[in-house]
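Yeah, one chain of the complex is gone here, protein chain that is, but the others are all in their spots.
Labels run A and B following the written order; every chain starts at residue 1.
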Amino acid sequence: MSHYETIRLSHGSGGRLTAELVRDVFLAAFASEPLAALTDAAILESPGGRLAFTTDAHSVTPWRFPGGDIGRLAVAGTVNDLAVMGARPRYLSAAFLLEEGFRLDDLAEVAGSMRRTADEAGVAIVAGDTKVVERGKGDGIYIATAGVGWLPEGRDIGPHRLTAGDVLLVNGTLGDHGMAVMAARQGLDPSGSLRSDVMPLASLVEALLRAAPGTRFLRDLTRGGLAAVANEMVAGRPLGLRVFDARVPLSADVMEIGEMLGIDPLLTANEGKLLAAVPAEEADAALAALRAHPAGRRAAVIGDLLVEPAGLALVETAYGSRRVLEMPVEEQLPRIC
Amino acid sequence: MSDERRREPPGELRGDAYRDPGLVAALAGRVRAAASELGRPLKLMHICGTHEHALGRYALRDLLPPELSLLAGPGCPVCVCDSALIDAAVRLALRPGVVVASFGDMLAVPGSLPLRGEGKGDVRMSLESARAQGGEVRAVTSVFEAGRLAAENPESEVVFFSVGFETTVVATAALLRRDPPPNLSILEANYYTPPATAMLPSLPGFDVDGLLLPGHATAVTGTGVYDGLPALGISCAVAGFEPADILAAVSAVLRQLLEGRPRIDNAYPRVVSRQGNPRALAELAEVFEAAPRRWRGIADIDASGFDLRPAYRQRSARARFPDAFTAEGASAREHPAGCRCAEVTLGQVTPDACALFGGRCTPDNPYGPCMVSHEGTCRAWQQYGMARGRIAVRTA
Partner (left out) sequence: MCLGIACEVVQVEDRDACLLRVGNGVQRCFTGLVEPLARGDWVLMHAGFAVQRISPAEARANLELVHRAALLQEEARAPSRSPGPPPGADGQDDP
């Protein structure tokens, strides 16, 4: 058995080194039966009914950041895409694009992180692939995932159900992930108090849907933050969306670093937060269910859906004044002005 | 520090004391009362992009009486930055062995060098497009970070694109006085606002009653640099950046108008004084001297920029890499055809007066610097929807 410290091109060529890599890193971490069979595809039991299917690609610099790493990000992100459809996530695949020179112990750390996150979410990683690109042609590690889950009968969650008068909730503080990654990249957080919120939300969603079965819409807040989702929700619809900025939960760190650098937490990425639209009569139950869950301790009602202005997302301040909540245009960079 | 629990600081030191809704409502009431007593249209102006952002973020114009307009004047150091300086930065970024370190504010702003092959028509190169072409560009949050970059990369030349107004240039001076790594040089692109502000009253149609002075720039320079304005009948108040700070300054200006006694009031004394920061000014004076600068699309203004003094000239990117700079007098294209950024910057028109605003020119497809730049007035207006006036809502 060979012992390398870093990934070589031959680790991706399908021969002995690839087999060792799969066995020693991926099988060891993921330990799922379909994977261990080492066939070209996984054969899985299906409960029948509607299938939810999603795919995602992950690239983050640095690959390890306070609160998580690219592995956790990949699993949680895919799980959350399924969960916010109301589906119960079951199986994931993971394809790795590794740059020559990436450290094997780092890869093992990523795989371990994926396994832990998968266990948290109750999913199994059942298929995978590995390719290696030359040094300089990748960014260390990219991960592409796909995920499937099943929708229980009768669940109908989606933007077509949004209704004026619905109440909007989030499950906690916003902007944590984007701010932590940006700070890590810029070397701006010597005390490491900014942490990503990356987290699988499948069980949080189940708890919410049990308490508020009339929930109309769920979306995980990723790149572009709350602002992106808010705009997507109302674009081309006879609905407006209002956020009360005084009610949006923000950590002290995100708030002050955002002030320092001119970065708006409402436009900043999250990886463990969702936005829920529920009928007004179910808002209290929804909030209680979120707050009772570990991933929802700082959940809050933050806004509502309006009849007018149609197609617009807006912020109402503590002063009663109103401004537009823009669709984010590009990634926010730290500013001096 | 691990034993340090977060103590609550005294109320007056905390920003949120100046965001208190009750305080803001009371101040807005005073402003409305004063405006009513004056009984005529009132025109105020600020000269700070950060003030425009505060107005947008908190939608403070909603709280002002309709007869009081508060215009955005020249407050965006990015929007007025001579395109020739951006071109130099782009050339330097593309030069092997050179890394350009820049505040994030500047990265997307186009200069005048054509960008070939983009297929989008008349696109010009920015530091971002230079990076896409393989140029070395790093976003930094301070000049000191650029210094660290130079220390960590002794085999490269690091050029710090020193943009910003007088508030920011003092940090560049401070670093240069402290013997930074030899591979660090400075692309001198800082601007000095008071001469531009002094020019405003002479522009045709200028009828501004009062000015909000920039709270952080005056923290450095002191308020005395604006002494010429009350003499011209312009009431002035130094304003901080929280909602109550801004409304208190507006209130102070209106009080001056009621008394008929223009002067400079300081509504931000926790940070601003008449003499400013003498230490910062001394270090600035040692390293930099006043120089003329081209304000993009506006004018060449004397003593409105900062050049390195002879003793520090080897730190100048212009001295180290002269071939990266356009020859003196060579024309550098200003704003693209039809762009009204110059008039917007001078507060002569609001962004919605421009035919391109919100149509051909939007944040994701910007045409001129005022929309490209985050602190440009047009960007702020589009971002916060300020052209709409008060947004009415209808609930279910």
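The rule is short, and it goes like this: a contact is a pair of C-beta atoms (placed from the backbone, for glycine too) under 8 Å apart; a residue touches a chain by one contact, two chains touch by 3 or more.
Quantities reported herein were computed from a predicted structural model and do not represent experimental measurements.
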Contact partner of the left-out chain, one of B:F241, B:F321 or B:W381: B:F241
Among B:L60, B:L115, B:L200 or B:A217, the residue in touch with the chain that has been omitted: B:A217
Candidates B:S83, B:S126 or B:T168 - the one touching the absent chain: B:T168
Chain not shown, touching residues in chain A: 188-194, 251-257, 259-262, 335-337
Footprint left on chain B by the chain that the document does not show: 1, 4, 6, 9-15, 17-18, 22-23, 26-27, 29-30, 47-51, 75-77, 103, 141-145, 164-165, 167-168, 170-171, 174-175, 178, 193, 214-217, 219-220, 223, 227, 230, 237, 241, 244-245, 247-248, 251-252, 263-272, 274, 277, 279-280, 283, 375
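We adopt the following convention: only the chains that are shown with their structure count from here on.
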Centre distance in Å when chain A and chain B are each reduced to the mean of their C-alpha atoms: 36
Interfacial residue positions of chain B with respect to chain A in the complex: 1, 6, 15, 19, 21, 24-25, 28, 49-50, 53, 56-63, 76-78, 103-105, 107-108, 139-141, 145, 164, 168, 243, 363-364, 374-375, 382-386, 388, 390-396
Partner chain B, residues of chain A touching it in the complex: 163-165, 186-188, 191, 240, 242, 252, 259, 261-262, 304-309, 312, 314-315, 317-324, 326, 329-330, 333-337
